[in-house]
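Note that this complex is displayed minus one protein chain, with the remaining chains in position.
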Amino acid sequence: MSRENTSTVVVLGGGHNGLTAAVLLAKAGRKVVVLEARETFGGLAARETFHPGYAAPGLHHDTRGVRAALVEELGLARHGLAFRKQPTKIHLARAGSEPIVLDALHASVSGVAQAEVERFAQWRGFLGRVGPALRAALDRPAPEPAGELLPLLEAGLRVRRLGRADMLELLRILPMCAADWMRDALTDERLRAGLALPAVEGSFSGPWSAGSAANLLFREVTSGNEIEGGAAALVDALVKAAKGFGAELRHGAPVRSISLRAGRVAGVVLESGEELACDSVLATCDPKQVFLDLIGAERLPVDLAQDLERVRARGTTAVVRLALSAPLALADGTAVEALRTGESLDAIERAYDAAKYRTVASEPVLDVRVFTGKPHAPSGHSVATALVHAAAFAREGGWDDDAREKLGDDAVRVLSSACPGLEAKLVAREVLTPADLSRRYRLTGGHIHHGEHALDQLLFMRPSTATARYATPIGGLFLGGSGSHPGGGLTCAPGALAAKAWLASR
Amino acid sequence: MKQYDAIIVGGGHNGLACAAYLARAGRSVLVLERRHVLGGAAVTEEIFPGFKFSVCSYVVSLLRPQIIRDLELPRHGLEILPLECSFAPAVDGPGLVRWPDARRTREEIARYSAKDASLYPEFGREMAQLARLVKPVIDEPSPDPASLHPTELLRLARLGKPFRELGARGIHQLVKMMTLSAADFLDEWFESDVLKAPMSVSGIIGTYLGVRSPSTAYVMLHHYMGEIDGAMRAWGFSRGGTGEVSMSIARAAQAFGAEIRTEAPVAKLLMRGDEAAGVVLADGTELRARVVVSSVDPKLTFTRLVDAKYLPSEFTHALSRYRLRGSSGKVNLALDALPEFTSRPGDGLHIRGDIAVAPSIDYLERAYDDAKYGKFSRRPYINVVLPTLTDSTLAPPGKHIMSCFVQYAPYHLATGPESWPQHREAFGDTVVDTLEELAPGLKNRILHRQVLTPWDMEQDFGLSEGNIFHGELSLEQLAFLRPAAGFAHYQTPVRGLWMCGSGTHPGGGVMAAPGKLAAERMLKERAL
Partner (left out) sequence: MPNATPFHPRTQALCQSYKWKDWSGYCAPCVYGMSPEREYNAIRNGAGLLDVTPLFKYDVSGKDAARFLSRVLSRDVRALKPGRMTYLCWCDDHGKVLDDGTCAHLGDGRSRLTAAAPALHWLMRHARRYDVTVADVSDEVAALALQGPTSRAILRDACGEVVDGLKFFGVATARIDGFEVVLSRTGYTGDLGYELWVDNAHALALWDALSAAGKRHNLEPVGLDALDISRVEAGFVLRGIDYTGANEALIEAQKSSPYELGLGWTVTLERDGEPFIGQAALEREKREGSAWALVGLDVDWPAIEALYAEHGLPPHVPSAAWRSMVPVYRDGRQVGRATSGTWSPTLKKNLALATVEASVSEPGTPLYLEWTVEWSRQVVPAVVTKTPFFDPPRKRA
């Protein structure tokens, strides 16, 4: 342990948030070391070659949440990052009739009655109007309701400025369940279900659960254009940018513990036994892991330990990756880029029911993204990645090979019914149960968002009130992963806000 | 022709309370009740000779103490008998009784978890602290966050102040209380299912939600409000049945000069221009008043009483989204002898409180899953009381009344609500079978059985969709959003028409708060 090292900021986790923080800190002239446990960078955004010649560009396949302004600030365009010009077409397949086709920005919908198109436009219009106010709230640290009045009044004013009707509608929707919201807005059950599916991602809830409307709302108002090449392209650009600013990136460097001295960070100890002295750690792994595993509840104030123990992170999402010898296509031969199964709100709800009883849905609901040709698969071939709802991390009796294969079979069967002939194109598949996700990506509870998106685990309460503004009661320790405001998914926002909080504290 | 200051449509506890407060302020008031008895859903009826059932609402929970004092209800016959303990019987084993005595409760819980036992009192204290914050919210009209009126802003700030004083962590606790599911909230404290299941059910009563549905935790607070109300015996039976609550309010109203008519169904509003000027009865009689106050639910008010042409489309749209999915049924049994629970055979204090059929969280959640998909629960949650153990006026000596509140019985069956009459007896059988498993021999002691489905509650009691609270008590339908944004202060888009039922703030239950608050609002606004 050498003295001069102590001015280093150690970033735990080389996922998209860790790398984002590293870029901003290094850009500000700080000495940064990123420690990534795995051999590849990117975390849930990392490119995964799951069969020779076939690579999935990230476990998260929805890149709509990465803000253009942040990409600009990070200077990622210089490293090859580009947004797609055209939004992805999302197909909502339905048995025995034309699919509904949505574009990912909700600018258009087809395959429904004209009256429904108008209702959809109204719904979309509401999102468009409340979007800026919500984005403003989600793009900055969450004000603390018992803290300074000014940021609170500011946030209140932004909402007031929406006008009476939209403001009341917003307040009405926030505590609602997605199913009721969808039923208020639309009449086509297939469209309702297709739009509602993201509401249940990363939350222990179904579309009937109160609060799921907010999850959907926040997700949709922060969505923009997708990134060309998927999540992996984002990671590539972040790695280049970080290195360009002089950050040191170390892979294969899992951390065992964070050492404290007199209530402050003193360094980190790697699993190899190596010790790194530092007075600042910016941790982007999940907060339960940071406090309960890497530090230990016995070294924390009781309230803090209890708050972290109470953070709910019950994984319900599994991942299935398919290597296909042809593009994924519907019955009529239409190739699809993105597809959501689950023909009704009840179908999604039933899948969640299984997770409630610590089992696995036998009719899972899939959110599928297809990447065709180079660099993902041999030319003419494709890779389909599916987020599969719902499979309980805490499966009764635990997860074994049989359970994993059954989950894979069920997912393929469900997808086949929308895309006949799928089995014939199947070259290989990889199934990751929540338990696999927990092991491979070091996720507490196998939870892909580092903690459920629930109304009490957002804003100034994410992951706990004492840690929600990135700094923590442990001197020198900052949080900056998906477990922090504004939450999980590919946004890079928690990492960026954490880095800024760190810089502001100096 | 006489012109009243106010005509109140519906003689339930809220309508009567509103009448009493208006009459007390010197206004001339007429209450019109469709049925032959007063009380609405807070009613006592002799359904079988000698047996008086609290047909719908069966316990007095949150009747506001201020109303008891203001209207001097004890002088008008109100007497509340305590409901002291809560028994959760089990098929095997002793089940769980929560007693008013902390030590005994601790021993009961310690059978299942020593840790839970030692934590239970602390839970109660934390709940009482949170309940303290909620109390002013239900005792006052809701502030309107969309209003820029200085008094509304001031009220918001005033209600907001104690919240800010809680500190971030305290506010987080409150947010959890408001948004978590009862199951998740209890999971933060306790490990034993035998304890958590009966505690969680207070969060789902009357709602179309399960114990794992987010936002069910906060109703548990109500259980801790009695302690801080300054009213002893806040939870209990009303002597003579729940109808006596209504009757005592009616007597108070009459003592203040209000006029009450039964078997006087109102057909529609009497309009003068686009203002309400009175009502037209079903028999064609026209009655005039300066204001008409509806205590029936918003759906009934604005579809039956008022012609749609008088309502702005925005309001009609908002009401079309107002949710009233009824979810509960009632089975009233007249018994030849007391039931014998295998958990704890024989008579005893443990069956003098409420008896909750809630063996586990998963059991309750499965009961909800059935309802979600349009079926009544194959194994329902049942809340049983035996009021005859404390009130001998209700049944012949030695005979008993067993009142069973049942969830879930969704109004919207998959086969349509109108198919309920075909399912009524099967539903009754399910309830009795469920109880028979816990108290074998019950079936043979049943003298009479009354099964009330949500369909029946709609048909017989005028509760739209059989919703006992005049609208679901979900967050988006409470406070300034109940029943619709901009109309949470008891006024309606029709001049001269007001609301005072459970479909207004602070909502359902035998609280009588909406009736009181509506009367106060009308007086303050000089509406009459």
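The letters A and B name the chains in turn, as written, and every chain counts its residues from 1.
Keep this in mind: contacts are C-beta pairs under 8 Å (C-beta built on N, C-alpha and C of every residue); 3 or more make two chains touch, one makes a residue touch a chain.
Since this is a predicted model, take the numbers as computed values, not measurements.
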Among the chains present, which touch the one that was left out? A, B
For the chain left off this view, which of A:163, A:296, A:373 or A:420 is in contact with it? A:296
Touch assignment to the omitted chain, from B:72, B:122 or B:336, lands on B:122
At which residues does chain B meet the chain that is not included here? 101, 103-104, 106, 114-119, 121-122, 125, 128-129
Chain A residues touching the omitted chain (full complex): 263, 296-299, 301-303, 306
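As a working rule, only the chains that are shown with their structure count from here on.
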Residues of chain A that touch chain B when the two form their complex: 144-147, 160, 164-165, 167-168, 171-176, 180, 184, 205, 208-211, 303, 307, 310, 312, 346, 349, 353, 356-357, 454-456, 460-461, 464-466, 468
Chain A contact footprint on chain B (complex, rising order): 145-146, 163-172, 175-176, 179-181, 184, 188, 209, 212-215, 314, 321, 323, 362, 365, 369, 372-373, 474-476, 481, 485-486
